[in-house]
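Missing here is one protein chain; the remaining ones are kept as they sit in the complex.
To keep things simple, chains are lettered A and B as they appear, and every chain counts its residues starting from 1.
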Amino acid sequence: MGLFSYIVKRTLFSIPVIIVISILCFGIIQLPPGDYADAYAAVAASAGGSVSQEYIEQIRERYGLDQPFWIQYWRWVKGFPEGDFGIAMSLQGTPVADLLKERLPMTLFLNFSALIFALMIALPIGIFSATHQYSLLDYILTFIAFIGIAIPGFILAVFIIGISIFWFDSSYIGRLYSNEFIGKAWNMDKIIDFLKHIPVPIIAIGVAQTSNTMRIMRGNMLDVLQQPFIQTARAKGLSEPVVNWKHAARIAINPIISRIGVYLPEIIATEMLVSIVLNLNTIGPLFYDSLISQDMYLAGTILLVISIILVIGNLIADVALALTDPRIRFELM
Amino acid sequence: MRNVIAVFFKRKKSQENEEYIALSEGQLMWRQFLKHRVAVIASIILIFLYSVVIFADFFAPYGMLTSHKFHLYAPPQITKIRFVDSEDKFHLRPFMYRQVAARDPKTLRFIYKDDLKQKDFIHFFVRGEPYTMLGFIKSDIHLFGVGEGKLFLLGTDIIGRDLLSRIIFGGRVSLSIGMIGVIILVIIGTIVGTISGYFGGWIDNILQRIIEIIRIIPQVALWMALAAIIPKEWPSTYVYLGIVIIFGMISWAGLARELRGKVLAIRRSDFIYAAEITGASTSRIIAKHIIPNVLSHIIVIATLSIPIMIIGEAALSFLGLGIKPPMTSWGLLLTQLREVQTLKHYPWLICPAGFIVVSVLCFNFIGDALRDVNDPHSR
Partner (left out) sequence: MKENNVLVDVRDLAVYFHIEQGIVKAVDGVNFKIEKGKSLGVVGESGCGKTVTALSLLLLHPQPEGQIEKGNIFFYPDGENRIDIAKLGIHSKQIRKRRGNDIAMIFQEPMMSLNPVHSIGQQIMESIRLHQKVNKRRAKEIAVEALRRVRISAPEQRMNEYPFQLSGGMRQRVMIAIALSCNPKLLIADEPTTALDVTIEAEILNLIKDLQRELGMALMMITHDLGVIGEVTDDVVVMYVGKIVEKANTRKLFEEPLHPYTKALFKSRPEIRTEGRLSSIKGSVPNPYLLPEGCSFEPRCEVAMDICKKKAPELFNLDGHYVSCWKYNEKEAL
């Protein structure tokens, strides 16, 4: 009962937050001087053509770009309950909702997989590093971790591309599906093909988090191993592996779970950059394009959607923490 | 709370007369820091990088924008430096054979061959392109160069600009953005965090909500969005300033949050109450008691924020949303690699990435060491 009401409470509290964020998002998109019509004209101009002033005004009127901020905001927001997030002016008026539906699942999948990948590798290594502190392997792993943190994801993506081109078949880089499968339904072959394409993006996205988590886990473990209850556990006669995993790691992991809320934005950010470099079919490149063309419905919605994902992610992380740490669970009830 | 003074003792030569020297906290932390050899090496590397970058005109063989028409996409010559020539004669001074450009008939790309008849010796403190360094030092002496030939240690780009020189000049932007941005971050973050933690109550509540909201929107997306705000007509220096300010204004939330926690914890300490009882004014308490205690945390977080900004700038510039030409930065230098084929044919163009990685690594090592010194866990 306590946990459920906590979730309900949190969800209710997030609603005003999301509303404020939506205003912020929309506002930020509107900040650059000029509007979509100007951007449109600029693009046309750089392509060598020109657009008449009249046409620009038509665009303005059509999309209501000359209205005051609040009216434009309202026009955007009022469609939400019906799933209408406006239209992407830069993409021939495709409804934003359709674009998102197309790209959101893959984005979520990539982000989620990168997070799991990072945790699954980082946690055991972090534990190992702490229990074998100062050993050669610890130094090597720490060094690798440092490098991993230092190399920004997008550079790593570029780097991996370079290596792959030299050594491997380059057709697996730079996209998520081979040509034959685009637009076709999912079957076994497509899945296998997809799996072949997936490692590069996931690694590029997850590397920084892996390294970071490794270091943090190591630090947590070292802290926890100093605590008196570890000595009690040993005094019972438990073997070192049991002490390390059942007692130490069990506690050391809690701060990391609570930090998942911080990881998510970083992963999403890295994913955006990596996707832009690799030209993947996710939200990142879409966002980038929408910023350049000042397509406010598209950009604003994406920004809002990302923020909502984060709010949900934070909530899930907090619930997960409550589940694993009874102290927090009791505080909530 | 940590001990304020720890006692180190040394044995002097005389047997009876043993002396105890008490070191101040600052000296103690300095000694502790020196024990982290990696961090010390990292600091030396950074000092070196910053020195080179500050006196860029002197260290770079060529100007930032100088293009060499006949040497487009020249490969790095650092591997071509030799001491022994084709006749097995040894020269003390390093040299290279002059590069002659030609077009590969099949791929139509440039290839460069050695001209065995021309030796270009590398001299130090040579006269080269004139410059006005830092606005007032007029000279034309460069650290090294070759007289008549061309020396492209890291190769050239599509319009024949020396990559090494551009990396050195670009370093000015990449390395300074972090520094300046961090100053803004520290100022705002410290003020907000301290006020939030010290006064508590509704101020704290409001500030915390604001911080939460800022933190929810992913930073990179914010950077991108705000960077897109910068009008395209602005000159590159204004763009630079704009980016710095944007970084500072978005990233302070993390510092504010951490500081708030620490200030909150110290707030209830007895020594603060003691100060209040003796009638110290709020600003005095904050300045003399609170800030010094959290100063080390601020330094650690600041040091660890610099690499985030360096990477952020690189990412933005890479995408074309950041630094604008004619200024250049390491991220901007990597823009050419967005075309995947470029990397395949001209791999040396990825060198700026190496510099990014090295500086980020160094800052991270130093920050980590500072954190250890501040709050050792493995003791």
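General remarks:
Keep this in mind: a contact is a pair of C-beta atoms (placed from the backbone, for glycine too) under 8 Å apart; a residue touches a chain by one contact, two chains touch by 3 or more.
Just so we're clear, the structure is a prediction, and the values are computed from it rather than from any experiment.
Which of A:Ser5, A:Gln58 or A:Gln231 touches the hidden chain is settled by the complete complex: it is A:Gln231. Mapped onto subunit A, the footprint of the missing chain covers residues 227-229, 231-240, 247, 250-251, 254, 324-327, 330.
The criterion applied here is as follows: only the chains that are shown with their structure count from here on.
Those residues of subunit A that touch subunit B in the complex are listed here as 17, 20-21, 24-25, 28-29, 31-33, 133, 146-147, 149-152, 154-155, 158-159, 161-162, 165-166, 173-174, 219, 222-223, 226, 265-266, 268-270, 272-273, 276-277, 287-288, 291-292, 294, 299, 303, 306-307, 310-311, 314. Per the touch definition, subunit B reaches subunit A in the complex via residues 209, 212-213, 215-222, 224-226, 228-231, 307, 311, 314-315, 318-319, 321, 334, 337-338, 340, 343-344, 347, 350, 353, 356-358, 360-361, 364-365, 377-378.
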